[in-house]
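Data first, discussion second: the structure below is written as structure tokens.
A single protein chain has been removed from this complex, and every other one stays in its place.
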Amino acid sequence: MPVFFCSPQLFGLGSVAQVVMGGDSYGNYLSINLGFGLGVTMGIHIGGGVSGAHMNTSVTFAMCLIGNLFWKKLPVYALGQLLGSFLAAVTIFWLYYDALQDYCGGNFTVTGPKATAGIFATYPAPYLSVAGGFIDQVVGTAVLLLCIQAINDQKNCSALSGTSPLVTGLLVALIGISLGSNSGYPINPARDLPPRIFTAMAGWGTTVFSAGNNWWWIPVVAPMFGSVTGVLIYKVFIEMHHPSGSSLYAQGTEESVK
Amino acid sequence: MPVFFCSPQLFGLGSVAQVVMGGDSYGNYLSINLGFGLGVTMGIHIGGGVSGAHMNTSVTFAMCLIGNLFWKKLPVYALGQLLGSFLAAVTIFWLYYDALQDYCGGNFTVTGPKATAGIFATYPAPYLSVAGGFIDQVVGTAVLLLCIQAINDQKNCSALSGTSPLVTGLLVALIGISLGSNSGYPINPARDLPPRIFTAMAGWGTTVFSAGNNWWWIPVVAPMFGSVTGVLIYKVFIEMHHPSGSSLYAQGTEESVK
Amino acid sequence: MPVFFCSPQLFGLGSVAQVVMGGDSYGNYLSINLGFGLGVTMGIHIGGGVSGAHMNTSVTFAMCLIGNLFWKKLPVYALGQLLGSFLAAVTIFWLYYDALQDYCGGNFTVTGPKATAGIFATYPAPYLSVAGGFIDQVVGTAVLLLCIQAINDQKNCSALSGTSPLVTGLLVALIGISLGSNSGYPINPARDLPPRIFTAMAGWGTTVFSAGNNWWWIPVVAPMFGSVTGVLIYKVFIEMHHPSGSSLYAQGTEESVK
Partner (left out) sequence: MPVFFCSPQLFGLGSVAQVVMGGDSYGNYLSINLGFGLGVTMGIHIGGGVSGAHMNTSVTFAMCLIGNLFWKKLPVYALGQLLGSFLAAVTIFWLYYDALQDYCGGNFTVTGPKATAGIFATYPAPYLSVAGGFIDQVVGTAVLLLCIQAINDQKNCSALSGTSPLVTGLLVALIGISLGSNSGYPINPARDLPPRIFTAMAGWGTTVFSAGNNWWWIPVVAPMFGSVTGVLIYKVFIEMHHPSGSSLYAQGTEESVK
């Protein structure tokens, strides 16, 4: 089942792997943005009909909180998301195993000139404070939710049905282009935590949790707040001004990604 | 209310911040073009149903001048646009506060090797004369309006309904790709002035107004002329040749962006 | 009237100007591809309803030859295309006048380290023979026509109506990405000749015609052959295999660009 949660991370992590190990010859920051972004597009196409393309745990959480998804569905979805992301990390590790051996001689490190942990999980810029990182993730996720709702809100100026997976993917790329340099824009617990756990198991050690001033928990917790914030902003400033006022989430599909 | 005017500048300023402070590792000129362009796309999705996505003060002005919008709406819209843009500047400053401290040690300057004022407002190339700058903004805004009208003119070869936010965003990116190197293509008073005022207040000082031979007023005034020029060119050369000749602006939505 | 023939060249020449004079800081080869490509998209949106978006003289010629356009329309369309392209060159010269003065001190040259003639017209790579250049333009234009017909052929797997301007623009960008390094992919007499004439008048002198072993006539003549070749290949290999066999050009819109 988690196969359809796997796609965004598979493409995203792959695009980082190419740039980290291959340098300019195999991409650049923009190709990483497109890797995660278009990966989300493919994830929605794959999982949209089965699970409503729920790929982002913080979004699933917000949907439960505002009453558009039963709480009992949360653990099922979250588990699928976490497993799918873990599976993506395993696949990328397997696919780029020869490359990893060649690049760092099997010496998997979190920091230093041949660091490779950043292929799998995010790490903050050296200057980023804990508060700054928390704000970064709240804002990034809130913006994601605000735009996703607009893209899919048929009572607003929504994207043409059938093109919203592409537009949503471009949104994720856009967040990377604009709000990504502080911490690599995880904006989703399921994007970040499972690959981090995988690296801890696969040879990078527990430094993956302690690095960046114990950065690991911020992409898990802060997106929850950001997601709820984004939903509320949209409801208060946009949705409540719609003529009929009925909820956008009645149909409950396609609104939760990355 | 100004929340839906905020998006283009939020993404745009963020993309500049990444490139100014992070260099090639976090983007390039093309990513800035996409930041502003796709930011407009998202702005239309967010604000299209509520305000007709009026995000560009010069466009709102032109709409009033040709009789498609009541003059009394101009101050309301303009205020929303200015506040939204100011809010975007505050958010980006807040989001990249740690980065700014790290990059220039809290010494916010308008010129020099560590200049950061260009993250928020535009500054002309050193060679640009006042006349050249004025022409640059008139032409850029006229081209913007000419194309926006075509994209949304159902009697012409318009973009498929529901895809015009994306096509309009690509148009804004295209203007950056083609007509941006003289002055950073503000082409909208609301894009440029409020972030400039913010920087004056936040530590960059009044140099933000005097720099570039008092550049600040050109992105405020010239787009007004450009916008009217673009509307008139479209009316005279295209719209008047439509069979029925009825006005495109009857429906009054989606035609004013960035 | 020629205003709607102006767009592709306006954006295209502008994107070259930024890269020639501004270097990596204002774009790269890919941004030039997008400048010409998305410029075609905008040109179709602007001119599609009035003139069928005829922007490419070689395409108009082919349409006449196969009987889908009256020959008497050829001079009218060709004149509009040539004037529009000339107008684009004038506008770009005007817009980047300060930049040109700054870049080369008013010394407009066709070759050398500060050459700027390439902003306006194409010049072949030093290695390119006359025969090689001719082949280059025949193949490039044939591929353009082959794909344009497919994109607009409702009996084939055509692009969704209303999205074909975008897909056609991406096609032009793609030709630049793939078939552009020999000679800058003019593939249209109207793209190349009028800006070249303009440069001869504006200070670059007659070298613009003699340069590249008298390159100037190849982008004028070879696309005519390429265009006819592309139309015939599509007719023989694709269109004649359609069930009904009726002509795609009955409606006569949107099939001739760049």
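Labels for the chains are A, B and C, by order of writing; each one numbers its residues from 1.
In this section, a residue touches a chain if its C-beta (ideal position, glycine included) is under 8 Å from a C-beta of that chain, and two chains touch if they have at least 3 such contacts.
The shown structure was predicted, so the numbers you read here are calculated from the model rather than taken from an experiment.
**Student:** In the intact complex, which of the depicted chains does the undisplayed chain touch?
**Tutor:** A, C
**Student:** Among A:His45, A:Lys155 or A:His241, choose the residue that contacts the chain missing from this document, as touch is defined above.
**Tutor:** A:His45
**Student:** Which listed residue (A:Tyr96, A:Tyr123 or A:Tyr185) would be found touching the missing chain in the intact complex?
**Tutor:** Once the missing chain is taken into account, the touching residue is A:Tyr96.
**Student:** Please identify which residue in C:Asn68, C:Gln101, C:Ser158 or C:Thr207 touches the non-displayed chain.
**Tutor:** Going through C:Asn68, C:Gln101, C:Ser158 or C:Thr207 one by one, C:Ser158 is the residue touching the chain not shown.
**Student:** If I consider the whole complex, including the chain that's not displayed, which of C:Trp71, C:Trp94, C:Trp217 or C:Phe237 touches that chain?
**Tutor:** Of all options in C:Trp71, C:Trp94, C:Trp217 or C:Phe237, contact with the hidden chain holds for C:Phe237.
**Student:** Give me the chain C residues in contact with the hidden chain, please.
**Tutor:** The list for chain C reads 28-30, 33, 125-129, 132, 135-136, 139, 143, 146-147, 150-151, 153, 155-161, 163, 167, 170-171, 173-174, 177-182, 233, 237-238, 241-242.
**Student:** List every residue of chain A that touches the chain not included in the displayed model.
**Tutor:** 1, 3-4, 7, 10-15, 17-18, 21-22, 24-28, 30-31, 34-35, 38-39, 41-42, 44-50, 53, 91, 94-99, 101-102, 160-163, 165-166, 253-254
Note that in this section only the chains that are shown with their structure count from here on.
**Student:** Mapping chain-to-chain touches, which pattern fits: line, ring, star, complete or other?
**Tutor:** line
**Student:** Over half shared numbers or under half: where do the identical copies chain B and chain C land at their interface, same or different?
**Tutor:** Different; most numbers are used by only one of chain B and chain C.
**Student:** Relative to chain C, which chain's C-alpha centre is the most remote?
**Tutor:** A
**Student:** How many degrees of rotation bring the Cα atoms of chain A onto the matching Cα atoms of chain B, given to the nearest 5?
**Tutor:** 90
**Student:** If you average the Cα atoms of each chain, whose average lands nearest the overall Cα average?
**Tutor:** Here the chain at the core of the arrangement is B.
**Student:** State, to the nearest whole Å, the distance from the C-alpha centre of chain A to the C-alpha centre of chain C.
**Tutor:** So the centroids are 41 Å from each other.
**Student:** Round to the nearest whole Å and give the separation of the Cα centres of chain B and chain C.
**Tutor:** The answer is 29 Å.
**Student:** Multi-chain contacts only, two chains or more: what residues does chain C have there?
**Tutor:** Answer for chain C, listing residues that touch two or more other chains: there are none.
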